[in-house]
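Missing here is one protein chain; the remaining ones are kept as they sit in the complex.
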Amino acid sequence: MSLARRKFLQLLGLLGGPTLFLLVFFFGPLLIMVVYSFLTPGLYGGVDWIFSHLNYGRILGWADTRYEKFDPVFLSIFGRSLRLAALTVITSLLISYPAAFWISRMTPGRRDFAIFLVTLPFFVSLIVRLFAWVLILRPTGFLNQGLMGVGLTAQPIEFLYTDFAVILGMTYVFIPFMFLPLYGSIEKLDIAQIEASADLGATRFQTFRKVVLPATMPGIIGGAIITFIPALGNFIVPSVLGGAKVLMIGNLIEQQFLSARNWPFGSALAMLVMTAVLVLLVVQLRLARHGEH
Amino acid sequence: MPAHLEIIGARKAFRTPEGGTMTALDGISLKLASAEFLTLLGPSGCGKTTLLRTISGFETLDDGDIVIDGVAVTQMPAHKRPVNTVFQRYALFNHMSVARNVGYALEIAGKSKREITARVGEMLELVGLSGMGKRSVSQLSGGQQQRVALARALAGKPKLLLLDEPLSALDKNLRQKMQQELKSIQRELGIGFVFVTHDQEEALTMSDRIAVLAHGRIQQIDAPSVLYQRPANLFTADFLGESNLLPVTLDGMSAHLADGQSFEVARPSGKATLLLRPEALAVTPPAGPSLSFSGRITQTYYSGKDHQIALDTGQLGPLTALIRTGGTPPEIGATVTLHAPAHGLHLIDETAA
Partner (left out) sequence: MARRFLTLYGLLFFVFIYAPILLVVVYSFNANTVNMMIWSGFTFDWYRQIFGMETQVTESAIYVDSTDQLYAAIRTSLTVALSTSAFSTICGTALALAVARYRFRLAGFYRTLLMVPMIMPDIVLGIALLIFFITIGMNLSLMSIIIGQSTFLISYVFVTVSARLAEFDTSVEEASADLGATPAQTFRKVTLPGIAPGILGGWLLSFIISMDDLVITYFIAGTGNTTLPIHIWGMLRRGIKPEINAIATLMLLFTLVIAAIGLYFRSRRQK
């Protein structure tokens, strides 16, 4: 057996199984979901294998039949999801950026430990972390206890089940996603560049705007995208902290599958999320390529 | 005596990340006698490391054959070939002790513990690391790691040892010491060494023969002194040592320089280049016929025993010369005449380049 052939067989042995598995169980399901989004929902749940574009029509505005009507509420829920995800990105960025800067200036030993501390909560159960915020935000919670204790408010404020609670919860959950890419680009920034800028007469703000910010932009964009994507499709955080009041697209999709049993429509909604994600990734690729030149 | 290693028409191309192809070996043939120290010398990217890796079996040839002791090993995987390698950055097994590193080939071959211990001791003594077998390799200095790599490669008694720029990571003093040691170990063991380097001084001092490589081809393969004094083409002349290259026109039995000087040659006609090594030029004229060059000194460098001077000759362009001037250093701006004996001048046939 020739060398090339032997190597080829080894490679096939390593790649074959996992590739087959992923083709069948990862790409297969996604493909079926795309197909489902173009099928007609059965009257009593289930699905009729008849082509239909009305699932998209109900969301985007051209469905006008007896059972399948356009309702602007779907787009407005999607719009709210985009808004909440964007706000989550902004809060995570504002919270993480100075912290990442601070940590990047520590001595190496401390730095590694600080990074470890930042990533550790990522491994703590999601549901536990959200439960902690329920304890803080509920009417009898620690935040209201504190506010009433210092006399800022007489009546407990309803924090839970608001946009605020959902943004806070998602920010808390996704902080490591924002922090790590940010830290990666901030750490690469040479402190001498900042000194050089100051030396050449720039104020702190000018230095930040003209040197620090452009240099760390790849990290900001990377962090923003990998925070935005899971935030957009999230349904655990809004269902724990947002209750029935703050519906996001994820809750809507869940309903279609587990209570309304309209799988084709649920698939169409999921396609909406997928499309948004794809657009974002293409934008990021473009930006990254642009950055190389 | 049959050739120990023979490479016949070796070709190898790589795909570049941009989608093109890069020819690393463009039809290389060479023979190595047993117990010969052969150096593959060339600038980075010339194919010397690729050639070494095809001998060891890490790369497969697109075309051509590799024969070791009469057996074609072209399609043989690396672990079956009777050659061992000393890697550039040593590639020691960090999770093993020095002794286990050195005894690895024997352990793999299933030799007995006693035999392994004996051979490892012998090898460590050969490279001057007796008693250090129990240490972890990460505790060793760069020079010591180098010795472990050498002992490891020799422990399995290879027919041929391949060395991939093994000394490049060492500092200058240590490197010179290791050069001598490698050479004496090679003589002691009497096996062939194929040594890759880009350092020409290293190549000149250590080798029995040197193969100069460029663009995937052997430019010249010869003993160091031949290579230096009678380079076959412009590349070799320029790559090895300092050189002054002066174009000459040939006319029957004499060669003419641009300034009208001429000397006798045994070559009929065509275009050629005269190679003048800096040390061939002297202030005092030789007894026999000679060429002479006058010019103004534009630069001087003092090297400890000689002055290297750059001379502007006007018509013939700049020349570099290495001269011994006794106590008085040459002065920039001074005019000087230098002479080169007419016998022993080396002409490079330009059609060969």
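Labels A and B are assigned to the chains in the order they are written; within every chain, residues are numbered from 1.
In this text, a contact is a pair of C-beta atoms (placed from the backbone, for glycine too) under 8 Å apart; a residue touches a chain by one contact, two chains touch by 3 or more.
Since the model is a prediction, treat every value here as computed from it, not as a measurement.
Which one touches the absent chain: A:54, A:103 or A:186?
Result: among the candidates, A:103 touches the missing chain.
Kindly note down the residues of subunit A that lie in touch with the hidden chain.
7, 10-11, 14-15, 17-19, 21-22, 25-26, 28-30, 32-33, 36, 95-96, 98-99, 101-103, 116-118, 120-121, 123-136, 138, 140-142, 145, 172, 175, 204, 226, 229-230, 232-236, 240, 250, 253-254, 257, 263, 266-267, 270, 273-274, 277, 281
Touching the missing chain, which residues of subunit B?
56-58, 77-81, 83-85, 87-89, 91-95, 104-105, 108-109, 152-153, 156
Heads up, the rule we're going with is that only the chains that are shown with their structure count from here on.
Cα centroid separation between subunit A and subunit B, in whole Å?
58
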